[in-house]
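Remarks on the structure that follows.
A single protein chain has been removed from this complex, and every other one stays in its place.
As written, the chain order gives the labels A and B, with residue 1 at the start of each chain.
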Amino acid sequence: MLEIKLRKKTKTTLSKVILFGAFFIITTVILFPLFSLILSSFRPGRDLMRFGITFASIQPTGLMFDNYPPLFFTGESNYLFWLQNSVLLVLFQTVISIFFSSLVGYGLAIYKFKGKKLLFAIVLVMMITPIQILILPLYKIMISLKIMNTYLAIILPFIISPFAVFFFRQYSLGLPRALLDAARIDGVSEIGIYFRIMTPLLKPAFGAMAILESLRSWNSYLWPLIVLRTSKMFTLPIGLNALITPYGNNYDLLISGSVVATVPIIVIFIIFQKYFISGLSVGSVKG
Amino acid sequence: MKNLKSNLNKLNPYIFVLPLIITILVFYLYPVISTIIMSFQNVVPGETEFIGLKNYEKLGNQHFFAAVKNSFIYTIITIAILIPFPLIIAVFLNSDNCPGKKYFRAAFFIPSLVSVVVTGIIIRLSFAASDKSIVNAMIGWIGIPPQSWTVEGPYHAMFLLVLIATWRWTGINIIYFLSGLQNIPKELYEAADIDGANGIQKFLVITLPMLKPIIIFVTTISIFGGFSMFEESYIIWQGNSPNNVGLTMVGYIYRKGFQSGDFGMGSAIGLVLLVIVLSISLIQLRFWGFYKKEK
Partner (left out) sequence: MKKLIILLILVFFAANLFAAGETETETATDEGVNQISFWTFQELHLQFYEDAVIRWNAANPNRQIELVGEVYAYDDMHNKLLIAIQSGVGAPDIVDIEISKFPNFLKGEIRLAEMNEYVNPVKSQFIESRLDIYAKNGKYYGLPFHVGAAVMYYNTEILAAAGVDPYSIDTWDDYVQAGLAVKEATGKPMTTVETTDQWTFWPMICQRDSDFFDAQGNVILDNATNISVLEFLYDMVYKYEIAVPAPDGFHHSEQYWGAMNNGDYASILMPMWYMGRFTDYMTDLSGKMIIMPLPRWEPGGKRSAGMGGTGTVVTTQAANLDLAREFLAFAKLSREGNIKLWELLGFDPPRWDVWSDPALQEPNKFTEFFLNDDLFATLLEIKDEINPVSITAQTPDLTDLIRHTVMFQALQTREKTPEQALTDAANELR
């Protein structure tokens, strides 16, 4: 007995070590260029031209803080506005889009009704439609609604994320019908069932979609570009991109600006990570 | 009284999907119809006129075919890589056996946070043609001569594109699978343990089937993602890849629609893309038994 236990223990430890080692190597390779770039943000921008990304560039030599203060403290730079816009947009787009998309996805999964298949098919088609071809007509709509250069114009066409609808639908397919039936027998309204019983079960889905919708909103480019008209309203990617010019790129601000730009998203990720850890077990129907 | 209630109940599903219906009508159907109309026009300020199928006829050129070919190859390769590997990694990250889970999860995810602009700089610098660039230095260790990655040819180009895609999207697919894995009741695994099942058996018999809806989801969006790939190529070549090695369908839309200012043709390309991808998706969903009767 003891032998078997010991053997099992070494087996587990060995596999732990191998796993850790493999992941460690992989993630180091993945993160190396980023690390090098972060270090480059502490050097003059043009050193990036001289050194590039080589093994030499990760030595912590010649570091200085000069590239960061101009982002925040010069009157010229609108960086803080860009950051504010991106953060606010991400927060609100994510919350609004998840709220509505989950409702819709759930509805498509749980109920049988006329036109369901059609609606779902349209959702799929929406996902694949390249936004580039819709830009011109959408622009005209926004102009006629007179809401150019506002957050509303950015958010409105995308209140429903077809992508999230799809995901919530798939996820909801796995929800236990037994719970649903039990609640109906108890006389709970459909909306009530959704908000009180199903929502807690959808937590991991909310967590995943929160992160992914945040990312999509954070990186979204073409539509905000077309809709926004003043520099103070730009989102971060658009503003940072303006530092790349045909006459040469302002690497000093670009790299440091990009480093700072990843911080809010990392924070969002860390916050929502725990929705995965909870290890919710869905099969909680007794008997 | 009962009739009223049951009638109201019938409305319920529609309440759930109402936001979708409104969004579709206003922000989707109208623009799409506009686009369809534009595809039959020569769209020029003040002088837009109907030209029938001319835009579609113009699609019979080497650039369009290159774009279609590249999009197909790219999609196939990325699906082959970006579904199995993140899935397996997610399974490991989910198990109690894995030390440092939180760190690794974040580590895989971080590349997707990096902006397109910065990713471009990283790629261009890491894969620079000189022999001191990090990638050329590394392949030098195993005796391969330095390559001009961005201009060498179609195989190098595809390699770069797939590499960027893997770097950026592995973490995200891991998250999808992780969330799906959370949904699998632990009791199932415990029961299997009692029956003496080993790791692989548990994976094949419990994990995979329970993950089916999520796998379908990831496959479908990967098909979409593959065909609508634009940024990865733009990152490296800014829409100007030598010999069209990096040209994708959406890249071609961008080239015709914006760079040449021909919105009519851009619309035509977009619609063709739509039709192609829809057909593929339908076939794919059929394969998974999607439209079979629901239980």
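As a working rule, a contact is a pair of C-beta atoms (placed from the backbone, for glycine too) under 8 Å apart; a residue touches a chain by one contact, two chains touch by 3 or more.
Predicted, not measured: the structure shown is a model, and the values here were computed from it.
Considering A:F32, A:Y68, A:F92 or A:F113, the position touching the chain not shown turns out to be A:F92 (whole complex). Within the whole complex, the absent chain has one touching residue among B:L18, B:I77, B:A106 or B:V151, and that is B:V151.
Touching the missing chain, out of A:I197, A:L225 or A:V260, is residue A:L225. Considering the full assembly, B:A128 is the residue among B:A128, B:I184 or B:V272 that touches the omitted chain.
In the full complex, subunit B touches the omitted chain through residues 43-48, 61, 121, 124-125, 128-130, 148, 150-151, 153, 238-244, 255, 258-261, 263. Even with one chain removed from view, subunit A keeps its contact list with that chain: residues 46, 48-50, 52, 88, 91-92, 135-136, 139-140, 143, 147-152, 222, 225-226, 228-231, 233, 238, 241-242, 244-248.
As a convention for this text, only the chains that are shown with their structure count from here on.
Each chain gets one centre point, the mean of its Cα atoms, and the points for subunit A and subunit B are 15 Å apart.
Considering their complex, residues 9-10, 12-17, 19-21, 23-24, 26-28, 30-32, 34-35, 38, 92, 97-100, 102-118, 121-122, 125-126, 128, 130, 132-134, 137, 167, 172, 175-176, 178-180, 182-183, 185-188, 210, 213-214, 216-217, 220-221, 224, 227-228, 230, 250, 253-254, 257-258, 263, 266-267, 269-271, 273-274, 277-278, 281, 291 of subunit B touch subunit A.
Those residues of subunit A that touch subunit B in the shared complex are 12, 15-16, 19-20, 23-24, 27, 30-31, 33-34, 37, 48, 52-55, 100, 103-104, 106-108, 110-113, 116-117, 119, 122-130, 132-134, 136-138, 141, 156-160, 163, 165-167, 170-171, 173-174, 190-191, 194, 204-205, 207-208, 211-212, 215, 218-219, 221, 236-237, 240-241, 244, 254-255, 258, 261-262, 265-266, 269-270, 273, 275-283.
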